[in-house]
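Yeah, one chain of the complex is gone here, protein chain that is, but the others are all in their spots.
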Amino acid sequence: MAGSSFGKIFHISTFGESHGKAVGVVVQGCPPGIEMNERIIQKALDRRKPGAGPSSTSRQEPDIPEIMSGCFKGVTTGTPIMILIRNRDADSRAYEKNAAVFRPGHGDFSYQAKYGIRDWRGGGRASARETAARVAAGAVAAAFLDLYNIEITTCTMALGGIYADHFDPVCAGNSWLECPDPEAQKKIEKKISQVKAEGDSLGGIVQITARNVPGGIGDPVFEKLDADIAGALMGIGAVKAVEIGSGCRAALMTGFENNDQITEIGFETNHSGGILAGISNGDDIVAKVHVKPIPSILKEQKTIDENKNETVISTKGRHDVSAIPRINPVCRAMTALVLADHILRQRAVKENRHP
Amino acid sequence: MAGSSFGKIFHISTFGESHGKAVGVVVQGCPPGIEMNERIIQKALDRRKPGAGPSSTSRQEPDIPEIMSGCFKGVTTGTPIMILIRNRDADSRAYEKNAAVFRPGHGDFSYQAKYGIRDWRGGGRASARETAARVAAGAVAAAFLDLYNIEITTCTMALGGIYADHFDPVCAGNSWLECPDPEAQKKIEKKISQVKAEGDSLGGIVQITARNVPGGIGDPVFEKLDADIAGALMGIGAVKAVEIGSGCRAALMTGFENNDQITEIGFETNHSGGILAGISNGDDIVAKVHVKPIPSILKEQKTIDENKNETVISTKGRHDVSAIPRINPVCRAMTALVLADHILRQRAVKENRHP
Amino acid sequence: MAGSSFGKIFHISTFGESHGKAVGVVVQGCPPGIEMNERIIQKALDRRKPGAGPSSTSRQEPDIPEIMSGCFKGVTTGTPIMILIRNRDADSRAYEKNAAVFRPGHGDFSYQAKYGIRDWRGGGRASARETAARVAAGAVAAAFLDLYNIEITTCTMALGGIYADHFDPVCAGNSWLECPDPEAQKKIEKKISQVKAEGDSLGGIVQITARNVPGGIGDPVFEKLDADIAGALMGIGAVKAVEIGSGCRAALMTGFENNDQITEIGFETNHSGGILAGISNGDDIVAKVHVKPIPSILKEQKTIDENKNETVISTKGRHDVSAIPRINPVCRAMTALVLADHILRQRAVKENRHP
Partner (left out) sequence: MAGSSFGKIFHISTFGESHGKAVGVVVQGCPPGIEMNERIIQKALDRRKPGAGPSSTSRQEPDIPEIMSGCFKGVTTGTPIMILIRNRDADSRAYEKNAAVFRPGHGDFSYQAKYGIRDWRGGGRASARETAARVAAGAVAAAFLDLYNIEITTCTMALGGIYADHFDPVCAGNSWLECPDPEAQKKIEKKISQVKAEGDSLGGIVQITARNVPGGIGDPVFEKLDADIAGALMGIGAVKAVEIGSGCRAALMTGFENNDQITEIGFETNHSGGILAGISNGDDIVAKVHVKPIPSILKEQKTIDENKNETVISTKGRHDVSAIPRINPVCRAMTALVLADHILRQRAVKENRHP
């Protein structure tokens, strides 16, 4: 019932508007004794920063995190960790003109229907800027998952309809786009430049992989690990579809094809995406998100204002052409948050498993 | 933290194993004064029953619901509604032989990793039988949504790789398969018979549509309406992918193509699937699920037992060939539960929206 | 937001009205592998049954619990345990006459204000009968606490203004009243008979003691162990005050008097009641509840009906003279539920306490 909170034991609450004073997060439930400092969080935030690629916004937020509580002498204390990220480069002027106009593809219309009032500067809470707080919290979750050697990586599989022809779960860092296929990346970069010139934007596909997740994490009914991951990923602004394991392809396979047969050395395939009946099976956890194109575009679009008058809008704010690859660390963060939470839940249960 | 509970205000807790004494649900948070009786619930459960089609299990559960609390003189009282559905036709003999063997594609392996113990008769909580309780709860949610004229329908779009060539949101009731295209249905029925003979199973695609959902329902950050719907649908046993609105196609479109332009009479398209920034915009809410084939198949598969010995298994229990169309009412129920919950949440907020 | 649910990890949901078909509970979060059967629950319920003492109701419910799910071969499986207790001796005739009259001291008036509708037969959910479900759930919690040798006992310290002159935490079972002082008990029994003859009722004081609770359970801010115990005990129908440790006396002491000084063998006193800053310190946890007299009395009282007409009422239902000692097992159950929940929470946190 707290819409800006996420998780049950590893529990975060984010706050802050795109063009307000700050965004940030309160992280509860992180066990004590884990090394934590601003450098660790900064490193994660840097991956979300407007990048070197041609698709990037010109808004330049240094995104400097400040740990305000919950750490003492370089480790977590088990108490709430508040991380504050001040907004510095919030230029609201571009929004003033269209303060009363609903931008197509954005939440302005539905936001107004819900609250009857809204901070029209940059989308308020619905801005992608809010995800900086998620990435900061995800860095704390990742530090906890390190104790289990769990590693979460992402890989850009497609952008603008151009697909990488092979897959490598650890693309992050190798290219600004996190694309495993240099040839595809070249084509994508060309397409981005062309679409940018047209005042339009692009969508794409990102795969998330979590390795070394022990078996037995999750729940067989509502709080299934795949249900929670799907909810977490669909809860990222631009995501319109989520697949787990064989995903959409599963609908086309027979049971014999889709079942992962088991031998003494493990599962022969991983169509399950590492999750059976909502519980991890020890295999890699694999999810895919389909990301819609950035809705803020220069091209003129029909819309209405708060008084239902028809008008046209051309969004001149500082925006990326594609949410990829800046959405990738957000996907990693959300996955890390789900896994940290479920691992803590399982720790509560497991002790006297074999009485 | 209660893995068998779902919802915040409209809150349900299911219980019961496939081959235990009963399955059932406690529904909390349903407002008082809503007409409710066993006939209403029975009607919903009948839609989930093994059907007349060729894909069905031979297990014949009458699924008779008994309201044990929370109703008085034919209406809800606002207190917890417990609905009990006794298991009558639970024949566990087929499971005894393979009690210690992990069935591929099922939760046996991961279940054992989590609990260290399991009721091996029919999958325990991971059985599709548990969804009878969800459907019963969904019938209560649907009765509440009736006050808003909200209607949730499903439509089978594909099965076994055969796609309906057109779409009709209200297929339920017209055919056992809920397929809008009689030609496609004939081909599907043929394919089902053939695959059944081969001892194999099939997956498919179901679309869920919710009409008359008022704008303003949802939340802009984690508890987004689309995130909650995606989590709810992915939380149904066989679902491997969830799409909202344009879904996977969004990744291939440009912003100009995917944005729903707005005129004074509404949105020109519905690529958003009725949800913008996690909040309903008044348009139809549209989701799609990709359903994997039933994992229980006659075909022999490699697997291991609890002692890691390799073996083969051929599942001779009474099983459907496809989870569709019996999964359809479960999709409707979960969508109804999400909407009922979010509408109640919004009622808490809205009163002094315009102070 | 689910008013009939309690606990975060060890999570229960009760259902059922006093004069409906049944009361019962769904217990989630109980770890797997704990011995559980109907006899264990029956034993706890028997302690709550109308007793041999002169204060008892003549309603004779056998209170036979039926475990409907969550156990397999005599142990818990980690899945939801549903316990059903059918109502057998529900005689609603006494209530019909006053169906529209608000009984003083009862929830009829406030219930009507909340729901606008109510099951007037025996108080509905507000009936003490609902506590049978809590006692059943408490028996499961107690079985889990047994793994830690945690023992929760109660002792009747006063009734009708007559105080026991000494204290013994383990009174239960020695007398129907759980009173440690036979002389006081005699006086109390005499008083009960006298007050019963007058058509009136009595209140009293019960102490709850939990032994062997390890240090480190609880939380320093809102979810303090003492806050949760106080909330749990105040959530029992007739309780009007809760004390922890030195309780009300603490307000009269100086810091030097009230502080528990520490030596190498432990705390010299236990004014803290085993809880410091919301976290257990390893000492006995001690709470006291002040119980109001049963509001249902034969003596005529002024009241109004649903149409605001003044009238008088004399409650002729079958009622106890005092909620003590039948409230005692409910106090034990609620304390057990709080402790089981907090121990599971701590298990989630502690593992890598010393990294």
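Per-chain residue numbering starts at 1, and chain names A, B and C are given in the order in which the chains are listed.
Here is the rule we use: a contact is a pair of C-beta atoms (placed from the backbone, for glycine too) under 8 Å apart; a residue touches a chain by one contact, two chains touch by 3 or more.
Since this is a predicted model, take the numbers as computed values, not measurements.
Peer 1: Kindly state which of the options C:105, C:122, C:138 or C:329 is in contact with the chain not pictured.
Peer 2: C:105
Peer 1: Which of C:185, C:207, C:281 or C:335 sits in contact with the chain that's absent?
Peer 2: C:281
Peer 1: Can you work out which residue in C:66, C:168, C:223 or C:284 touches the chain that's missing from view?
Peer 2: C:223
Peer 1: Could you list which residues of chain B touch the chain missing from the display?
Peer 2: With respect to the unshown chain, the touching residues of chain B are 1, 8-9, 29, 31-35, 75, 78-79, 147, 220, 344-345, 347-355.
Peer 1: Extract the touching residues of chain A with respect to the undisplayed chain.
Peer 2: Chain A touches the chain not shown through residues 1-5, 8-9, 11, 13-17, 20-24, 26, 28-29, 32-33, 66, 68-70, 72, 75, 77-82, 84, 114-119, 124-125.
Peer 1: On chain C, where is the contact patch with the chain that was removed from view?
Peer 2: Within chain C, the residues that touch the unshown chain are 1-6, 8-9, 14, 102, 104-111, 113-117, 123-126, 130, 158, 161, 195, 200-205, 214-224, 226-235, 237, 240-248, 250-264, 268, 271-273, 275-282, 290-297, 299, 301-304, 308-310, 345-346, 349-350, 353-354.
Note that in this section only the chains that are shown with their structure count from here on.
Peer 1: Taking each chain's centre as the mean of its C-alpha atoms, give the chain farthest from chain A.
Peer 2: C
Peer 1: Just how far, in Å, is the C-alpha centre of chain C from the one of chain A?
Peer 2: Chain centroid spacing, chain A to chain C, equals 45 Å.
Peer 1: CA centre of chain B versus CA centre of chain C: separation in Å?
Peer 2: 38
Peer 1: How many Å are there between the centre of chain A and the centre of chain B, using C-alpha atoms for each centre?
Peer 2: Inter-chain centre distance comes to 26 Å.
Peer 1: So which bits of chain C are touching at least two other chains?
Peer 2: Counting only residues that touch two or more other chains, chain C contributes 1, 8-9, 29, 32-33, 75, 78-79.
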